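Heads up, one of the protein chains got dropped from this complex, but the rest are sitting where they should.
Going in written order, the chains are labelled A and B, and every chain counts its residues from 1.
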Amino acid sequence: MTFEQSVFYVLAAVSIFSAVMMLLQRSPVNSALYLILNFFCLGGLYLTLNAQFIAVVHISVYAGAIMVLFVFVIMLLNLGDEKRLREHLGIRMYFGIAFSVALLAELLYILGFSSANAYVQQSPSAAEIGTVEYLGKVLFTKFLFPFEITSFLLLAAIIGAVILAKKKVVQ
Amino acid sequence: MENILQLLSNPIVSAVLMALAPLLFILPYALVTIYIEMKMAAHIQNRLAYMQTGWHGTLQPFADILKLLQKEDIIPTAASKFLFILAPYLVFVGTYSSFAVLPFSSAFIGSNIDLGIFFLIAVSSLVVVGLLMSGWASNNKWSLFGALRSAAQIVSYEIPSALAILGVVMVSGTMSTQEMTHFQDGGIGQWIIFGGNLPLWQKLSLIPFMIILFLIYLVSSMAEVNRTPFDIPEAESELVQGYNTEYSGMKFAIFYLAEYANLFLVSAVVVILFFGGWTSPFGTFLSGPVWGAFWFVTKGMLFVCLNIWLRWTLPRLRVDQLMYVSWKVLTPFALLCVLAIGLIVVM
Partner (left out) sequence: MLTDFGSILAFLLVGAIFTAGGLIASWLLRPQRPYAQKLSTYECGEEPIGSPRVRFNIRFYVVALIFLVFEVEVVFLFPWALVFKSFGLFAFLEMVVFLAILVVGYAYVWVKGDLEWDKPMPRYTTADDKTITTIFEEQEESVLH
């Protein structure tokens, strides 16, 4: 086992553990903290793939997102450690189960029916592709249109934030 | 002897040693700065500050450390114990890891990653999570209020400061802090605040925008370290001590140390971005790795002192004024500056 592989297995194990713990925690704040741990592991996985910019962006944006969750919990949910989130499941639960079974089948298919080596090998140019300069270059040449469209997505997000924050008019 | 050399050349050992070095700087720095701050504050307010412990009270910071070490550690019964203990770790580790990308001299930088300055932005949002965690875990009204205010404030000022950093990245064409410093090497005229080493007409037209960006970054960095005039999160007359109200003894000391480390960090970033990092203001005169460290720390300390001076001169802002300054003054100006700089550099 090479060094990269052992790093991968440690990170993968911790990320699965933290993901499961996130789901099992009763208090939403604890869940958010396990989510941070999970994001850190994913950041580490990006690093093993030579995608350093993505790794740092992942941590910075999601740490910000966690903070939003934190504030959300404090502001709106107001759940102590004793109370727990109760969700009304129903048709959503069946959809969820169906999709996760489909995903599992897909993963098993990939693992079982293809030579495992093809997925471990990293392209020799990976280190070059992962740099910010390269990202900037492809963003402004090859992926120009998706990039410009992203701004509309962000615009929608801003408007969404405003709508969410809309205060109810008190009579 | 040979064994020691062999041990030192081990990459893991050398990485750990590199990681220890900034700590050896932070500890004496914090002692000195706490002393300077108390003395400056006192003289600004026409008092003497401590005079009893040692010559002009010079031993006071040591006495403070001894006192903090021996203080009983109190974890309130109402607090969430695990998070309460975890929060100081998160805050200090977050702050300390930013020191990895500070180039103290041409020969010393903890980790010379290409992302350098961007990494700093990423880490500072992690520290916010630590602050929120401490406030939430304390289960105290002051703490929670302080933590929320602190998060809102740091987060609001993060945008203008990131835009100011962006402007500098556009001029220097790199995000690595070490390369950014090399870009400014060659005397005071090459510093980014004076347009870096671009052609003359570009330099001249950049100067006004760089000065505005510098002011924007200075103001937002002051807000990010939660000091007066931006100390609403720990406004002692209304919120006792803010997010660390419930912390005592060594845990409080860790928060305190992180705050002072952060103060140097933002000052150092100002120096790297606008004032040439470790480069000598006289070009090749008094330059070299050792002089580099001297210049870096000296320039950094100058900005630390500027911060202290402003802290003890200005009154505290109101929350709504704070939000106004960040979202309606600094952010639009920073955006305009970024556009103008882009136009100048591209021409």
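Convention: a contact is a pair of C-beta atoms (placed from the backbone, for glycine too) under 8 Å apart; a residue touches a chain by one contact, two chains touch by 3 or more.
Please read all numbers here as calculations on a predicted model, not as lab measurements.
Residues of chain B in contact with the chain left out of this view: 11, 15-16, 18-20, 22-23, 68-78, 88-89, 92-93, 95-97, 99-100, 110-113, 118-119, 121, 125, 136, 138-144, 148, 151-152, 155-156, 158-159, 162-163, 166, 169-170, 173-175, 240, 245-246, 249-251, 253-254, 319-320, 322-324, 327-328, 331, 335, 338-339, 342-343, 345-346. Even with one chain removed from view, chain A keeps its contact list with that chain: residues 4, 7, 47-48, 50, 52-53, 55, 57, 60-61, 64-65, 67-68, 71-72, 74-76, 78, 80, 127, 130, 132-133, 135-137, 139-140, 144, 147-148, 150-152, 154-155, 157-159, 161-162, 164-165, 167.
Definition applied: only the chains that are shown with their structure count from here on.
Separation between the centroids of chain A and chain B, computed from CA atoms only, is 29 Å.
Partner chain B is touched in their complex by these residues of chain A: 29-30, 33, 36, 52-53, 56-57, 59-60, 63-64, 66-67, 70-71, 74, 81, 131-132. Against chain A, the residues of chain B that register as touching in their complex are 80, 83, 113-115, 118-119, 121-123, 125-126, 128-129, 132-133, 136, 144, 148, 151, 155, 175.
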